[in-house]
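Only a single protein chain was left out; the remaining protein chains are all shown in position.
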Amino acid sequence: MIAQIPILIVVIPLISSLFCPLIGLWRRGLCYLWAIFALSLCALASVNTLFAVIANGTIHYRLGGWAPPFGIEYVVDHLNAMMLVIVSVISLIVALYSKRTVEQELPGRVVYFYTVFLLQVTGFLGIVITGDLFNLYVFLEIGSLAGYALIAIGEDGAPLATFRYIVMGTIGACFYLLGIGYIYISTGSLNMADVQQLLPQLYDSRVILTAIAFLLAGLAVKMALFPVHVWLPDAYTKAPSATSALIAPLMTKISLYVMIRVLFTVFKPHLSIELLPITDIMVWAGFVAILGGGIMALAQTDFKRMLCYVVVAEVGYIVGGVGLANTIAIKGAVLHILNDAVMTVGLFTVAGIIMYKTKSHDISDFHGLFKKMPFTMFAFVVGALSIIGVPPTCGFFSKWYLIQGAVIAEHWAFLIALLLSSLISVVLFFRVIEIGYVFQASHGGSTHTTGHAAIIDEAPLSMLIPTIAIALGIILIGVYNQAILSNIIAFAVPKL
Amino acid sequence: MIEFVVSHYNYWAYVGLMVIGFYAMMAKKNLIKKIIGMNIFQSAIILFYISTSVKRGGVTVPILEHAHGGHGAHHAVDIMQYANPLPHVLMLTAIVVMVATLGVAVAVCILIYKRYNTLEEDEIIMSIKRG
Partner (left out) sequence: MGAGLIYGTLDMPKWGDPHSPASTHVSPYYLHHGLEHTATPNVVTSVLADYRGYDTLGETTVIFTAGMACILLLRRGRSREEKRHD
C-alpha cells in the first residue's frame, strides 16, 4: 500500500467525488464530512510523500507497470512534493472553512458543490504530480472545467465573468497542447525526462523555438501574467467565497509550477537561460506585472477585487524571480510560491468571513470591524503584513531572497519594482485597516454609547478556526523558513 | 521549393484553420459565435496532430493483420505498413475534452441568457452598466 501512495494521492479525491452524489442522495449533510474525510487522507498521503522524498530522493512511479517512455510515469521530486503538500493542505483547510458559506450562498447545491470541489482538487493534484506532458494536459482540463463550474454559480455577473474565463482558459490550454504537439513531432516522445534527453541535439530547430513560445504563452494565460490577466479580477471577485478561497491561491501557483518544470526540466537551464533570451523577457514581464497589479489594486473599492490585483502582482514576483536566473532568486521564487499560496488563502478566507457576516465585500462597508470581529481582523493584519513584507511573517523572507537575487543579477529595475510594491501594499492595506478601525465611532451608534464593551459578533467557529490556523501558519513558515529552504527548496532548484 | 511546399502544405492548412477559429473567438461579439470559434480552433489542433501519423507508401490503419486466433505473435510486424497509432490515441482524449468544454460553455451561456435575455456581449455589458 505504501508503495502505491503517489497514485493514491490523486485517486482518493477522484473516487470520493464519485461517491459524493450518492451520499448526497442519502443524507445531504454528510457530503461535507465525506469531503473532509477524503481530503484529510489525501493530505496525510502527500505529507508522507514529502518526508519520503526528503529521506530517499526522487520517487518514480510507473502507472500500469509500463516503463517510460512507453507508459505514463509519475515523478515526485522535491519541488513536486512541496507543491503536493501545499495543494492538499490548502484544500483541506478551505473545505473545513466552507461549510457555513456554502449553506448561505449556495442553498440547495451543497451536494454537487462538494462533488465538483473534490474534482477540482483531483485536477490540481494530477497536474502537480505527473511526469508526462499529455497527462498534464488532461488533468489541466479536469481542473479547469471544475473551476468554471465553481465560479459560475457565484453572485450576479458571475456567468459572464466565467464565460470570458472559459474563452481565455481554453486558448491557454490549446496553446499548451500545440506546444506539446510541436515537441512530439520533433522528438516522438511525451515523457518529460525522455524529451529532456532527446532535445539537446535539436536546440537550433525552429520547431523547438515555436514549441517553447507556445507552451509559455499558454501557461502565461493560465497564470494571469500581466497583459493576459484580464479574466482574473472578474472571475475571482464574483465567485462564491469558498471557491475563491480554493482557486485563487492554487490555480496560478500551479501554472507557475508547470512553467518551472517546462523551463528547467524539459528544456534544460542551458537552453532557457543562455541560448534564448527567455529569462530576460521574464524579468521584464515580472516588472510590468508587479507595477501594473499594484497600481490597479490602488484604484479598487471592492475588497476582493483589490486582493485579485494583489495576486496578479505576486505572480509578477515569481515570474521575475525565476527570470533573474541565479540560485538565490530562484530559491526565493519557489519559497514565494509557498508563501503566496498561504497568504492568498488567508486573505480570501477573511474576505469570505466578512462576506458571510456583512453580506458585502466593499471596503466602505468595513466600518467598526475591528471591534466586532477581532480575531478575523487579526488574521487579516497578519496576511497584510506578510504581503507588505514585515518579519517574522513569511512574506518578508521570500522578498528578501528575491531582493538579494536582483542585486546579484544587477537588475535594478526589478529591485525598484519590488521595493515600490511594498510601499503600494502598505498604502492598500492601511487604507482598509483605517476604515475598519478608525471610523467606528460615527457608525457604532447605540452599541457604543452605553459604555460597556462592544458586542463581538464573530464568525462561526468552523470558519474562524481555519482562518486563524492559516494566520499562525504564515508566522510559523516565516520563522522556520531556513529549515524549509535547506531541506526542500535547495534540492528543488536546478544547479546553475 | 515546390517539393517543400508539397511536403508541408498539410501543416499550413491546419494553421490557417486555427487562425480562423482564433479570429472568431476574439473578434466576434455574439457568445455563441465565440464558442463556435473555440470549437474550430480545437478541431484544427486535433487535425494537425493526426496529420503527423500517416506514412507515405500505402499505409493502412494500425490494426495488425493475421492477428486473430493467437497466431499473430509469430508474424513479424512491418511497421512501415501501419500508421502511427500514438497521435490517434492522444486525439481521442482531446476530442472528448473538446466536447466537454463545449458542454460547459453552452451551460454557462444558458445561465447568461436566463439573466440578461440576450447573447450579444455589448448588450450584456450595457445592461450591467445600467444596473
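To keep things simple, chains are lettered A and B as they appear, and every chain counts its residues starting from 1.
Criterion: a contact is a pair of C-beta atoms (placed from the backbone, for glycine too) under 8 Å apart; a residue touches a chain by one contact, two chains touch by 3 or more.
Only a predicted model underlies this, so the values are computations on that prediction, with no experimental measurement involved.
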Logged for chain B, residues touching the omitted partner chain are 7-12, 15-16, 18-19, 22, 51-57, 62-65, 67-68, 70, 72-73, 77, 79-80, 82, 84-90, 92-93, 96-97, 100-101, 103-104, 107-108, 110-111
Contact with the hidden chain only, please: which chain A residues?
14, 17-18, 21, 63-64, 66, 69-72, 106-109, 112-113, 115-116, 119, 122-123, 126, 134-135, 138-139, 141-142, 145-146, 148-150, 152-153, 178, 182, 184-189, 198, 205-207, 209-211, 213-214
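By our rule, only the chains that are shown with their structure count from here on.
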Between chain A and chain B, what is the gap in Å from one C-alpha centre to the other?
30
If you look only at chain B, which of its residues touch chain A in the complex?
22, 25, 31, 34, 38, 41-42, 45, 48-49, 52, 87, 90, 93-94, 97, 100-101, 104-105, 108-109, 111-112, 115-116, 124, 128
Listed in rising order, the residues of chain A that touch chain B in the complex are 134, 137-138, 141, 145, 148-149, 152, 156-157, 159-160, 162-163, 166-167, 170-171, 174, 177-178, 181, 184-185, 190
